[in-house]
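Apart from one protein chain that is not included, each protein chain of the complex appears where it belongs.
And now, chain A:
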């Protein structure tokens, strides 16, 4: 029960800052901060004026439909692309990552949709792939198999993953479990910022729930999480901040305390589109009471965005 209570306190949204300030300017420092970030490919503007922040133990959700610029954004943070405008700061220091390795060294790890796991290899070999632990010297330098298995098992147990056997091929795990191994791997190898690229996109309802729980686990271990998704129902329960993207532009950046799930969904779908949908439904002879509700919602969203 006690653990439950501390967890509740931990995710309290009274303040999203960690109390750290820049000694010179006395302004709050975020773990990762984007300020007016923009990116264009030739004359095509992929991303424009995006501002967001990530803190330790907080989840920042990036929401948007297909083509909204979500992947451009994560590619900039992960070091695959470089931004053309604005600033990207890590722990108060301005950075521009030249390669994924560069971003990784700064503590930014990305778990892509394809996860970068080798299906036929055992879980523990996948966990340590590319960063194997060895023991012994010279020609007798060998893998420290026992230690790696133990660490894998413990790390996954810490994430709340109850594993049958770390020897089994990772391909035998469910999509959600594989996602979690990839997350646990990033956490173990010193990630401070974890970018999750649509982790729930290919999963069923139950598996998505499992992954969402692991996102909270990662958050509770003090990581700053960037959760990319197009599903507000997945984002709202775990997120602390929400960045909404549409056609390469930020259409809203909210703290959880300032927004409800309905408003979030409404903004994502876009007030104008909802109104259009209402007209269409009306023309087809839909239920009038539902239509009235949709229209009311449209009006409220419209009013709100005008107020801003």
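Assume a contact is a pair of C-beta atoms (placed from the backbone, for glycine too) under 8 Å apart; a residue touches a chain by one contact, two chains touch by 3 or more; residues count from 1.
The rule is short, and it goes like this: contacts and distances are computed from a predicted model.
The hidden chain: which UniProt name fits, "Xylose transport system permease protein XylH", "Ion-translocating oxidoreductase complex subunit D", "Acyl carrier protein" or "NADH dehydrogenase subunit E"?
Checked against "Xylose transport system permease protein XylH", "Ion-translocating oxidoreductase complex subunit D", "Acyl carrier protein" or "NADH dehydrogenase subunit E": the hidden chain maps to "Xylose transport system permease protein XylH".
For the full complex, which residue in A:81, A:125 or A:256 touches the chain that was left out?
A:125
Which of A:51, A:172 or A:231 touches the chain that is not shown?
In the full complex, the listed residue that touches the missing chain is A:172.
Tell me, which residues in chain A touch the chain that this view leaves out?
Residues of chain A in contact with the hidden chain: 101, 112, 114-121, 125, 128-132, 134, 141-143, 145, 164-165, 169, 171-174.
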